[in-house]
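With one protein chain removed, the remaining protein chains of the complex are shown where they sit.
Moving on, here comes subunit A:
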Amino acid sequence: MKKLLVFTTLLVLGSSIYGQTYNTFEPSKTQFMLRGYGHTGFEYMDSGDETESTFLGSAFAPIFLYKHSDRLMFEAELEFVLESNELEIGLEYADVMYVLNKNMTVRAGKFLLPFGTFMERLHPAWINRLPNAPLGYGHDGIAPSSGIGVELRGAFDLGGPKLNYSVYSTNGPRIKDGSEEPEEAGILQFANYEDTNLAKAYGGRIGLLPFSDSSTEIGFSAYSTSGTGEEDSEFEDIGAFLYALDFSLVKQIPGLSGIVDVKAQYNSSNVDTATFIEMHEDGDEEEYSFDNQSNSFYAQLSYRPTMANSDFVKKLEFVGRYSDFNAPEGAEWEEKSTQYAFGLNYWLSWRSVVKLSYQTTETEGGHDGDGITNTDGLFLHWAIGF
């Protein structure tokens, strides 16, 4: 009985203190938000002679947003993933932004690059309609995903149509010269904390939304640098020019009782021809060079029957995606791949989705050697944003 009395007293007092803290609550002018996302899943892969299946440990990506005033803001994202049983922490981005005027904002720090739209706008697990990125992105991808530098961006209202732009300069990419990983000689590495030469990368994107309902956007991006090698190395003057075209259409179509979403992006990378050294097993060295041009493309169509009568059907989504990737002929990483991916998603909320996907990929060349490999994969992923 005594215990009960003490307990009730504590409860009453406790809740009144709790209530009071909230009574005096006033919104502060500065604001801090902790957001982010995580995902986990199961994958089964079959490449003819090899099959594997695995549960994926969750990836966890906290995002910090700090709004100082109506013009000044800071954003940062950390990424925690398990990579061969080790915890790896990555800094996806960390930048400050300041709204200069109604048509221009400046950003500085490490930011996601508006090279096309996939990396900047569509890659987070709770946004991407399929469990993985299309071919050509991510590890060994040819599209730069982030950079350290400064950027100006903004948008114009053209009285119906809208135009948006971004121009930036970042630390340039580095070319892998093959001294450490001979099989990757000629690949560009982006997002370098320190630049090794004076040549910076310059780039930008221009996007046009031709219709007043903002349903459609077409974009053109370019990224160039005059030097990718270390100062005074033979790669110092090896320049690179990359461009991308992107397309987006999102529209509610009453005739189809739902929302149709089309996304596409084409990337092209042209690196000046350089000479690399191949070490043979007997110790001989041989010089070789190749036309260092790569490209990749993806187009994705998805449909959500949002106007269906059944609550269950409303939350479903059907997805199909084609993607291909072509790495230069003559390079150690020469590759031609095409992939078809199909998906069925169930949206638990606007930021939480269970994705079931089947993907079939045909790879010619690549890291696994010559010949053609066909890989079938089955994925079950769960992504949640918070």
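One rule holds for everything that comes next: a residue touches a chain if its C-beta (ideal position, glycine included) is under 8 Å from a C-beta of that chain, and two chains touch if they have at least 3 such contacts; residues count from 1.
Keep in mind that, in the parts below, contacts and distances are computed from a predicted model.
Participant: So one subunit is absent here. Using its UniProt record, which name fits best from "Putative glutamine transport system permease protein", "ATP/GTP-binding protein", "Carbon monoxide dehydrogenase" or "Cytochrome c"?
Facilitator: UniProt lists the chain that is not shown as "Cytochrome c".
Participant: Going by the contact rule already stated, which one of A:Asp157, A:Glu181, A:Glu231 or A:Glu329 would touch the omitted chain in the full complex?
Facilitator: A:Asp157
Participant: Taking the entire complex into account, which one of A:Met97, A:Leu130, A:Ile238 or A:Val319 touches the absent chain?
Facilitator: A:Met97
Participant: Quick one: which of A:Ser221, A:Ser248, A:Asn292 or A:Thr363 touches the chain that's been left out?
Facilitator: Reading the full complex, the residue touching the unseen chain is A:Ser248.
Participant: Looking at A:Leu82, A:Ile127 or A:Leu344, which residue reaches the missing chain?
Facilitator: That would be A:Ile127, which touches the missing chain.
Participant: For the chain that's not shown, point to the residue among A:Ala59, A:Val150, A:Val167 or A:Val260 touching it.
Facilitator: Of the listed residues, the one touching the omitted chain is A:Val260.
Participant: Could you pull out which residues of subunit A are in touch with the chain that's been left out?
Facilitator: 27, 31, 33, 65, 67, 70, 73, 75, 97, 99, 102-103, 105, 107, 114, 120-122, 126-127, 153-157, 162, 164-166, 207, 211-218, 245, 247-255, 259-260, 262, 264, 266, 268, 295, 297, 299, 326, 347, 350-351
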